[in-house]
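Right, chain A next:
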Amino acid sequence: MARAGSTPHPRLAVVKLASCDGCQLMLLNLEDALLEIAERIDIVEFPEATTHHSSGPYDVVLVEGSVSTPEQLEQIHEIRREAKHLVTIGACATAGGIQAMRNWANHEAFRAAVYAHPEYVESLATAQPVADYVKVDAELRGCPIDAGQLMEFVTALLTGRRPNLPDEAVCAACKRAGRVCVMVAKGIPCLGPVTMTGCGALCPGFDRGCYGCFGPREQANAPSLSRQFVEMGRTPAEAGRFFAGFTGYAEPFRTVLTELGGVPGTTAIASAGPADRDHSATGASPRAGGK
Partner candidate 1 sequence: MPQTESSTPRTEHDAEFVALLNATWFGANLPPETQVRLAALSRRYQAPAGTTLLTEGQLANELGIVLSGRVSLRTLVPEQGWITILTVEPGDIFGQSALVPPYRSTSTVVALQPVDVLAMDGPGLRAALSADHDLAAVLYPRVLQALARRLNATRLQMLDLFAR
Partner candidate 2 sequence: MTADTTSASGFLPRAGFQQLIDLLAEGGRTVIGPTVADGAIVYGEVRSVADLPRGVGSEQAPGRFRLVDHADERYFAYAVGPTSWKRFVFPPTLTLAESHRDEHGHVSFGPARKEIPSLAFLGVRACEIAAMGIEDRVFLGGPYTDEDYRRRRAQALVIAVQCAEPGGTCFCTSMGTGPGIRGGHDISLVELDDGFIVTAGSEAGAAIVGRLALEETTADQVMAGADQLAAARERIGDPVVTAGLHDRLLAKLDSPHWAEIAERCLACTNCTAACPTCFCTSVSQRSDLDGHAATTERQWDFCFTKGFSAVALGGNFRPRVQDRYRQWLTHKFATWIDQFGTSGCVGCGRCITWCPVGIDVREELDRIAPPPEVIAGDGHAAEARAPRTSVFRVESVRRETHDTVTLALSTEATPDWEQSRGEFVMVSVPAVGSIPISISRRLPTGMELTVRGVGPASTILTGLEHGAEVGLSAPLGHGWPVPAAEDHDIVIVGGGMGFPPLRPVVDEILSHRGRFGDVHIYHGARTPGDLLYKEELAAWAAQGDLDVGVTVDRADATWLGRVGVVTQLFDQARWDGSKAIAFVCGPERMIQATVGTLGSHGITQDRIFISMERHMECGVGLCGHCQVGPFFVCKDGPVFSLAQLGDVFGREGI
């Protein structure tokens, strides 16, 4: 191939919003490969590994975490301007993450209940996936992301091919691996059929149903699956609650769990549905002030 070997190394930055750092750690966990990668990619910003900060533009920015504060909202727009390819990593960045569960709650009431001085805590009414605010070029799903997929992404970046990140259901990997379906053989509710593949069907391999941490796949037929959970003997609210995991804020999980009354914490905090989206960066929800 007469492809250039002399082109400068791609510049990559890792940026963190509201998240637990677990996904960044996956990058560090690549260990041996990380050195080889560092010889081929300039990793210029990486809060977990360096304190060194440099400015854009970047070829690739990996964004971890959801947008939860006005500051992060500003930051994400800035990142978008600086990034040729913006890639979200992990359930928080791609679907809102576990913190998006608060989106169903009365934001002000929640803050008042949790913090002694809520007036000092600046946060948006909702925790949103990055794609709700800016264009995202690619996603690495999961909570945390999968090391194999990360490696595939980096290799594809360096070799110029499209990363092989299939959009099929977890079931496809489950079946290639020769696992026995836990839904059919054991009656265990499993989100595999509506969840994006990528984890290698980990949970069904441990005799558990998939928790959906990679989020909804394309054409995810969550209503049909929830009906099947009811058919298998769960109450509608129980069936709905299966969808309320790390990616419950992503459609169509969000609708199913809202409609079936599977919203978590419903007994503690009154809620009717996800709070209205608030882009105003003031932190004041239009529905705030209740109680």
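If you want to know what made the cut, all candidates are chains of the complex that A comes from, given by their letters.
Some notes on this structure:
Simple rule for what comes next: a residue touches a chain if its C-beta (ideal position, glycine included) is under 8 Å from a C-beta of that chain, and two chains touch if they have at least 3 such contacts; residues count from 1.
This structure is a prediction, so every number in the text was calculated from the model and none was measured.
Candidate 2 is the one that touches chain A in this complex, out of the options 1 or 2. Those residues of chain A that touch candidate 2 in the complex are listed here as 1-3, 5, 33, 36-37, 40, 154-155, 158-162, 164, 166-169, 171-172, 175-187, 190, 192-194, 207, 218-219, 221, 224-225, 227-228.
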